[in-house]
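Just below is one structure, and these are the notes that go with it.
The complex is shown incomplete by one protein chain, all other protein chains being positioned as in the whole.
Up next is chain A:
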Amino acid sequence: MSRLEAKRPSLCKSEPLTSERVKATLSVLKGVVTSCYGPAGRLKQLHNGRGGSVCTTSQSAALLASLPVTQPILKILTTSVQNHVSCFSDCGLFTAILCCNLVEKVQGVGLTTTTAIKLNKHLLSLCTEYLKSEICGCRIPIDFGSTQLLLCLVRSLLTSKPACMLTREEVEHISTLILRAFLLTVPENAKDRIILGKSIIVPLKGQRVIDSTVLPGVLIEIPEVQVMKILPIKKSDSFKVALFCASLSGDLSETGEGTVVLSHGVSLENAVLDQLLNLGRQLVSDQVDLVMCQKVIHPSLKQFLRTHGVIAMDRVGVALMEPLSKMTGTQPIGSLNSVSPSSYGSVKDWCTAKFGFKHFFHLIPNETTVCSLLLCNRNDTAWDELKLTCQTALHALQLTIKEPYVLLGGGCTETHLAAYIRHKTRDEPESILKGDGCTQTELQLMSEAFCSALETLAGSLEHDGGEILTDRKYGHFWSVQADSPSAVNWPDLLSRCGCGLYSSQEELGWCFLRGAHHPFMPQTCLPREASGSANDLTLDCFTAKLSGLQVAVETANLILDLSYVIEDRN
């Protein structure tokens, strides 16, 4: 019996951004993401308050995934940041903070929404054009002949996630492992198109971080009992492999609805087992050396294969199927009837290995594009954070191979970009406006809002009450202790800029970032030797940051553009 209920009318709110409640929640969210930002960022404990597992994190991916928000405006924001993170992994917090800052600053300017959005778009394209141009002063081209900059990129990523709880030595170790894992996924003889392999992260919780390691090929965890059953290896150059995605457990999973009636003496189980053994006979006659199955293999079939010198490996799991089929060149077999010889693949070698308390079956491929990163960390929450960070770093390296540039990190790109925009809008406003009806005053106002959104973002890196300075030569980011007397000799107080490229030895003309200052043209065209000399730079992934910038501006525009929220309450 169904019950009818009268429909409730939808709720319609106009000008949602002006509501105090929306403003308040937006500022809470901004507070949460801002406080997480950077290497000194504060951590958040995520849990359900009822004894569920506790996640300690400062990463947008983990944070936003478990933040169930109800406010539609916040939803727009979190969804677009999550979208960005799913495509680029890195720069999620950057995107979220910039978007919040932009919404806040633009609201403060008091221009009409259409004008603001139009100008925002102009400023965004000014940014992206500059970042993509050859004269860009905050971008370093990557030379894949040396690992220095790539290591810096990975190291910066690792240090920006304090919840991984790594010491300096451990950061070095993991950075090297990540880079090595990445390099193992690059095929050796690349033709015109490179297809990257895959690095699999294998968990080994509870061990010391320093015990982490990278191995070419795939590691399959096996129980100790099985180690004994693995036969001593025959001498050969390569071994034939069959990979099953269908279950070989011998059950009748698809009997459908209704009842199956059998007469006494008929055993379906035995019938299926006979079929499995027939399959086993075919595998043996095809001279397969190793049979792997995503699901379970019937013990009798395993025994049959073993007595014929074939190694059987079951419960490999769905996550390993793709890398296994890639590495061995097998076609996963989905039926028990007949196996086409073309679906077999091969491996070079295998062995068993023990790491910590776990036993592994290690498959060594002929040509390495798949590798396993055995990742250790002391506790669960730090391991989860480290895993996410490693995935982000591997992804950032992949993006870097596509667009071989890195951006200066540590807030320097933001302050440099802000200085550049300020200067450009003051110097050549016509070329930016392109005569689409906005006045130069409006442009000045918007550019000030845009730049201060960028600078506030850079300032969010500071969590311990320091002040931010910028220099009038490069427009880089410098931090100094709060309440420093303003007339002091700056070079004595400062050490290096945020990204580590410049030191305070040079007279650079420092001033407070928050104070009003005259626009200046930051030095463009990064000197070539600058990138080579410094070996401890803080760097950001170019592609991810560029996309983050675009997503942030576009999302802010979308939020600013909202005039009604219609809520269906049924």
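As a working rule, a contact is a pair of C-beta atoms (placed from the backbone, for glycine too) under 8 Å apart; a residue touches a chain by one contact, two chains touch by 3 or more; residues count from 1.
Going forward, contacts and distances are computed from a predicted model.
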Name under which UniProt lists the unshown chain, selected from "DNA replication complex GINS protein PSF1", "Bardet-Biedl syndrome 12", "F-actin-capping protein subunit beta" or "Mitochondrial import inner membrane translocase subunit": "Bardet-Biedl syndrome 12"
Full-complex contact with the absent chain, from A:213, A:249, A:275 or A:444: A:249
Hidden partner chain, touching residue among A:173, A:198, A:463 or A:514: A:463
Among A:136, A:163 or A:214, the residue in touch with the chain that has been omitted: A:163
Hidden-chain contact residue, picked from the options A:17, A:69 or A:336: A:69
Where the unshown chain meets chain A, residue by residue: 25, 28-29, 32, 35, 38-40, 42-51, 53-54, 56, 63, 66-71, 74, 159, 162-163, 165, 167-169, 171, 205-208, 224-225, 228-229, 247, 249-253, 255, 257-264, 266, 268, 295-296, 298-300, 303, 307, 314-315, 378-382, 410, 462-467, 479-481, 493-500, 536, 538
